[in-house]
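Every protein chain but one is kept in place in this view of the complex.
Order as written gives the chain letters A and B; numbering starts at 1 within each chain.
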Amino acid sequence: MSEKINFIIDGKECQSEEGKYLVDAAKENGIYIPTLCNYEGLKPKGSCRICTVKINGRFATACTSPVHDGMNIENETEELKDMRKQIIELLFVSGNHFCPACEKSGNCELQALAYRFKMMAPRFPFAFPNKEIDASHPKIIKDQNRCILCKRCIRGIKDEEGKSYFAYQNRGKDSLVVVDRKLAAEMTAEKAQQAMDICPVGSIIVREKGWDTPIGDRKYDKAPIGSDIENN
Amino acid sequence: MKTSISNIIDRYGNDPVRLMDILLDIQDEIGYIPEEINQKIADQVGISKAELVETVSFYHFFSDKPLGKYTVYLNNSVTAEMMGREKVKQTFEEEAGVTFGNVSSDGLIGLFDTSCIGMCDQEPAAIINGVVFNNLTPFRVKEIVNSMREGEAITEMFKQNYGDGNNSSELVKAVVSNNLRRKGPVIWDPYTPGEGLQKAVSMDPSQLIEEIKNSNLRGRGGAGFPTGLKWEFCTKAKETERYIFCNADEGEPGTFKDRVILTELPKMVFEGMAIAAYAVGAKQGVLYVRYEYKYLKKHLENALEELRKERLLGKNIAGKKGFDFDIRIQYGAGAYVCGEESALIESAEGKRGEPRDRPPFPVDKGYLGKPTIVNNVETLAKVTKILKNGSEWFNTLGTKESTGTKLMSISGDCRYPGVYEIEWGHSIYDILEMVGAEDVQAVQVGGPSGTLIGPNQLPRSLGYEDLGTGGALIIFSESRDLLKEVVMNYTEFFIEESCGSCSTCRNMPVLLRDKLQKILDGHGVVQDIDDLLEWSKTLKISRCGLGHTAANPIVTSILNFRHLYEKRVLRDREFETGFNLADSVRESCEAAGRTANI
Partner (left out) sequence: MSKPVLATTSLAGCFGCHMSLLDIDDRILDLIELVEFNKSPIDDIKTFTKQCDIGLIEGGCCNSENVHVLKDFRKHCNILISLGECAIMGGLPAMRNGIPIKECLREAYLTGPSVTANTEHIIPNDPELPMMLDKVYPCQEIVKIDYYLPGCPPRADLIWETLVALIKGTEINLPYEVIKFD
């Protein structure tokens, strides 16, 4: 049994259960803290850093921080908003995100966050890295150009024995999310769809799947990401 | 092949937690980790091949390609550059007939760069087939490469005496020097194994923790967290299966004092671990040693064996019934970030050395999810001495907030680089006099993750009140180009060593490096200096210390040496991208066989 506790986000009195992750506790209170690597049902990883807030004056990721009684949280400050925007811009310039050519456009969380934060152009120069498209698996295509290394697929797509279909490779700026050849060879259509859905961007695409929703009807065409939480 | 792969994996109980040991042994056996055996290893320890590659590809010293019969890892830290690395590198390339990053076509010699190997007081230095070569010169390089061509054993190539102290012992036989310049009153107070531990077991664990708290001992790795408090937190954790880790992954460029402790006084460190074990009720300890110090392996194992014989490790130790504690040694495989305690634990569990999110802290959930204390080598050595001589004695040394002594690793432009044990409270100025440094332009305090200070800050004193440090001081004389030689090198270091987990630390240092390069190339404008400061702030929201400090070389050099930046930027314009049409059409014109007409 978890007890009810009180905490404050940007001056607003909030209530939740002790120990709940801050992202979820905020959501219950109609407050959206932007996330990207976080995914419902998966162990949080805190790798994109976009949900960074200040808890009692110190930076912390809201997806990995349990909420406690009396916490004072800053969320929508100019400082934090600009840092979040910088992260989105970093992800845009460090990969090759050609939205008009992407199957996920309109349903992409990175793009949606860029819209929400009104990114007109990244402040950083583009890296235009040379990345591969791995189309060697029967059910999925892994496009490294679009990968933002959030590890959602690594954490979420596993076989019955708990082995991951996806894994991190190399380190630092050379990091990649790769596919296990042996497991991918046996991947079911259902698993492939799950993988595509868990990917916040268009890096995992189910083979022979194209654009299927008209512009205007896609997830983030009409209302910003997070507005469903805020309007709740 | 002497030992089969499956035998090696068997040796570690087919346990994925021991993956680092398995991979290190396989690499020792074959010389590299061939791609084609990955599936076999993965199947035998019960993980997917992709998961195995996560670990293999993370560490600098693991390779999926052959590295040459002789594998040269030449250190690329600032001090190496200052002592003539460039010529040494060139000579290696000319003599071996291969460029860095590659293996000669006959498979004889592989040349590779590597981050600081803990030899900054004897650079340029390299690790060749696991053996350290120091004070390299082009002449020596020619000799070494000739010896390689003649197929000599690596240890036959020294042509110099073994180093001082235990470096020349039968179990080490290394040319490494301790360069122990000043024996202070704590670490080099006379030592007989067991004295500290005996005192410890005569107390209650809670009394013991109180004694450490009273000493005001703080972590000597750099962060300075109160040691007694860390232990107390661990005793409050729910689970009773607990672990003691000693962090001997000293990877901060410019730091090498733990190497000297491990060379001369390993038992003092192990005894400190046993004392910590008694305090929190741990049965198992792990000494996590960086790969670069693997040449100390037999020496360290021998120290453990002797302690077991002296009944200071094993069962019912120090005469205390029911006090069982033993230690295993875990080697890393080349990753600076593993010096971060939670990354170190991940690595010891056979995984990538990626720091964990906190909470939970290791004292709650550490190794294998159990409460774990991670202390630095020097901290644990001091624990042993505090028990022996008492916390009051420790408090008489140093300053009020910074009690005791600090081992300093001093390198760069000075006459006597090496290790100095000094009491806290000395000014930087004192230290520069102590080590014979003149014409000082700047001092890097605490390595790249620390602060670059200028002459006007030399009165600042070492201690948690002012300049807390893990103990690295690197001195730069007036003749050095700080931005080009120092700041750029350190920024490259952080790019190389980022684990790549956080979006900030994976990407931002690269952009900062490029912008610094733009300024060095003469295309910078004032806005670029401001951008460097502004962009750096976002690194502060990274998960670990590496990310938090990755911009420190740039930020602290701008704060303390802004004039060096101002001197290099263009004054006649506010905007400049550095785009050069002639450069950007060169390749296409070549391909088409036409002359560029700008």
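By definition in this document, a residue touches a chain if its C-beta (ideal position, glycine included) is under 8 Å from a C-beta of that chain, and two chains touch if they have at least 3 such contacts.
These numbers were taken from a predicted model, which means no experiment stands behind them.
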item	value
From B:Met203, B:Leu458, B:Leu570 or B:Ala596, residue that would touch the chain that is not displayed	B:Ala596
Which of A:Asn130, A:Thr188 or A:Asn231 contacts the chain that the document leaves out	A:Asn130
Which of A:Leu42, A:Cys99, A:Val206 or A:Ile229 contacts the chain that the document leaves out	A:Cys99
Footprint left on subunit A by the chain that the document does not show	92, 96-102, 105-106, 111, 114-115, 118, 120-122, 125-126, 128-131, 145, 215, 221-224
Residues belonging to subunit B that touch the chain removed from view	575, 577, 579, 581, 583-598
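Convention: only the chains that are shown with their structure count from here on.
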item	value
Centroid distance [mean C-alpha coordinates] between subunit B and subunit A, Å	33
Subunit B residues within the subunit A interface of the complex	39, 46-51, 53-54, 57-58, 335, 352, 357, 359, 495-504, 506-508, 510-511, 514, 531, 535, 537-538, 540-543, 577
Of subunit A, residues touching subunit B in the complex	44-50, 52, 59, 61, 64-66, 83, 86-87, 90-91, 93-94, 123-125, 127, 148-149, 159, 161, 163-175, 178-183
